[in-house]
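All protein chains of the complex are present and in place, except for one that has been dropped.
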Amino acid sequence: MSTEWNVYLDNNATTPTDPRVVEKMIPYFHEISANPSSIHGAGRRARDAVEEAREIISRLVNCRTEEVYFTSGGTEADNLAIKGTALSQNERKKIITSEIEHHAVLTTCEHMAKFGYEIVKTPVDQHGIVDLDFLSKSVDENTLLVSIMHANNEVGTIEPMGEITRVAHRHGAIVHTDAVQTTGKIPIDIDALGIDMLSLSGHKFYGPKGIGALVVRRGIRFEPLHHGGHHEKNKRAGTENVPGIVGLGKACDIALAEMASEEERIKAMRERLWAGIDHNVEDVRLNGHPQKRLANTLNVSVRYIEGESMLLNLDMHGIFASSGSACTSGSLEASHVLLAMGLPHELAHGSLRFSLGRFNKDEEIDHVIKVFPEIVRKLRAISPLYKDKSGRH
Amino acid sequence: MSTEWNVYLDNNATTPTDPRVVEKMIPYFHEISANPSSIHGAGRRARDAVEEAREIISRLVNCRTEEVYFTSGGTEADNLAIKGTALSQNERKKIITSEIEHHAVLTTCEHMAKFGYEIVKTPVDQHGIVDLDFLSKSVDENTLLVSIMHANNEVGTIEPMGEITRVAHRHGAIVHTDAVQTTGKIPIDIDALGIDMLSLSGHKFYGPKGIGALVVRRGIRFEPLHHGGHHEKNKRAGTENVPGIVGLGKACDIALAEMASEEERIKAMRERLWAGIDHNVEDVRLNGHPQKRLANTLNVSVRYIEGESMLLNLDMHGIFASSGSACTSGSLEASHVLLAMGLPHELAHGSLRFSLGRFNKDEEIDHVIKVFPEIVRKLRAISPLYKDKSGRH
Amino acid sequence: MQYSEKVMDHFMNPRNVGEIENADGIGTCGNPVCGDLMTFYIKIEPRTEDPDEARIADIRFKTFGCGAAIAVASMASEMAKGRTLTEISSMSRDDVANMLDGLPPVKMHCSNIGVQAIQEAVKDYLKKIGRDDLAGRIKGCPKKEN
Partner (left out) sequence: MQYSEKVMDHFMNPRNVGEIENADGIGTCGNPVCGDLMTFYIKIEPRTEDPDEARIADIRFKTFGCGAAIAVASMASEMAKGRTLTEISSMSRDDVANMLDGLPPVKMHCSNIGVQAIQEAVKDYLKKIGRDDLAGRIKGCPKKEN
């Protein structure tokens, strides 16, 4: 089967870098390529570019410029937040997170258990919203950190960060949020929400891969993860990735200008996609919160068939989607997010994520709506569950 | 003062990315921009690019393809090597390094002291060569790691890695080398040298910033520094920086083809620069090993005057050099490398590093030779030491 | 994770899909919890004197599962057709994986249950004809997956 189509609906895994971002980066590879730590004129030009980007980022999340620390991406930012705060103190020994975090937070928390930390995972309801009562009962004077994601990468559910920080701060716990999926997509006011630390990643909102940031409010203590030179005020050693930083700045710049209109456009496409699937395929369900959800994310469970086999068929039609998070696509486990939301294993295995983005067009959605029901039909025809459960066919 | 010149002689701090590298990277920002962990066709194309780059890198250092782990740069690779091996075991409690390591190794080792590791710093001779006798006496059954750099970034001295590994392996210690300054500049045969772990960084040899690798020989155990997804065989979580990785591969490719001829060309320029300085300026001395030294590195001490003031004057003439490592340029301490080599503080403070590279041209060297003696004369004229010590003026 | 061309061919065009009415044996392996489940239906060309020498005359399957699972079921069905029960009982997972030019490592264990499911169908047949003794000698499904 060959196809002319190239429908990229995996924008929560990574986004294509915006050509305007690439254009802005280009001069920083060769012409303005010095080390920002160098005191000569070439170094100072690179330094200026880095500081300009830092300023733009601070505007996107409403923090102070000096609160932005560059990292190599979201995973490093998450690791730095969790390990960094833990290493900087020795009093509080509990870390609270949620059951639906990205592995960058979950695995890191589990790692901290080896160092004597008690890890508590807050459950979520059927829409993926964390249980605030549970959280409230779990936070205590021994709680160092509450790390709960701003929005979930698999289903798009947006968590009530303002309420989470209120609960956590009552006992003096630090609040970290993995905002990798929200940065550049929805407005973030770290100040109003009371967030202490925030992770973001360039490649999730049309910036380059290999660059991200941890925002740390003034007064929050943390130790570096990378030791070495005096970069980033001694908090993150390593020669600055200047083109990456400049690109991240540009991505923020574009987001500031276009976020609102894009959200509307993308949401309309997503709603059309869901309607197209829902009307043409029986026994499908939408995962994630019906309203409090990222505008670009559509996670559906298709009963009686399995996710990867749908993905591969979509792939043959030039449609690129995913079944949960990209990191676990090689594994056999059902999505921990969907299971935490109460889906039975079988349904969790039969789930697909379509994540739309800046470069998607209406006719691409039409193509999916046309192709998808046929794929489902074909796979259900060979499924032993379909026959068993429905008696049809 | 204004100048047309733009003479970049700070290639050990960072190199301009080769335009051929940038060109190779471009398609991976937008057209081929999927997440390599995604199973769809777009993801597989990205994966193929990553694996192709891994293969080229393995050829450059003569290791197996699967022994290459991508990191965000040299600092992360150094941290991963040291912390990663330490975290993977609990028996050996000594780490041996040298007095002239980059801060990425030194500070990381010092950090490990907090976790009960004994840190031993091997001294060096006046040329910067590590003391093998000292090393030999220090390595024992309690030694986990010997981490000694392949070549020093400030003076360019190349360490006898083959002998170092022989000594270390006698007692079963792992040998890590920070080869950030040698990769792509001189041939590296990790197999012949017996090295167990090797750090490299893209931006030091005309590749992009923000990408590097740790090479780990089969059988060497280490724990990840970044926890999260299953990337890099569970050893380094975080979405792969595909354009960076592709660029790093291309940089290796170019190095494989051009390393030998470039070394000759650059060495000739450097020798001419040194001759020009030595003939026209009194009381200068060359730092580093006279022969066993990187072809591009010229570190000189200029008696009676201070390094930064020379640098700023060179800057005014469009010449960009450095005084030691870029990371410490903001500090007031004399270079720990030069002090370890036995230079008095005063001479160490009066040192400059010219590090040449692929994009330097003969006429640029002429410009430096013309301008530099005048700068020295001017600064010596206002130096109290010059008068005191020489009686001239 | 990448599939071989053979896997993709069997995945996209699975052979022997379906059910057999009044099958002589039916066998199921896997579990939707793991994400893979397959059911085989077989028709037997009997040998009353020596049931081990009976042959699989026809075979059909249905699969809930990933690309590997579907390809494995399809390939295993092709390999089993016309074979004697003795031959079936000595087939292994690796035989199927090899015929598919390999499977990604993560898929080797969970999804590669085609042979076992067919063996379950054979056991079912042997039991039906009252030869529990012979059925007992055939491996079938790995315990925890059934």
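Each chain gets a letter, A, B and C, in the order it is written, and its residues are counted from 1.
As a working rule, a contact is a pair of C-beta atoms (placed from the backbone, for glycine too) under 8 Å apart; a residue touches a chain by one contact, two chains touch by 3 or more.
The structure presented is a predicted model; accordingly, all values stated were derived computationally and were not measured.
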item: Options B:223, B:263 or B:308, residue touching the unrepresented chain; value: B:308
item: Contact with the hidden chain (one of B:119, B:132, B:186 or B:316); value: B:316
item: Chain not shown: contacting residue from A:20, A:44 or A:93; value: A:44
item: Sites on chain B contacted by the missing partner chain, in the whole complex; value: 1, 304-309, 312-313, 316, 329-332, 334, 345-346, 349, 381-385, 387
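Convention: only the chains that are shown with their structure count from here on.
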item: Chain located farthest away, centre of chain B as origin (C-alpha); value: C
item: Centre distance in Å when chain A and chain C are each reduced to the mean of their C-alpha atoms; value: 41
item: Centroid spacing, where centroids are CA-atom means, of chain B and chain C in whole angstrom; value: 57
item: Distance between the centres, which are taken as Cα means, of chain B and chain A, whole angstrom; value: 34
item: Residues within chain A bordering two or more other chains; value: 308, 312, 329-331
item: Chain C residues counted as touching two or more neighbouring chains; value: 1
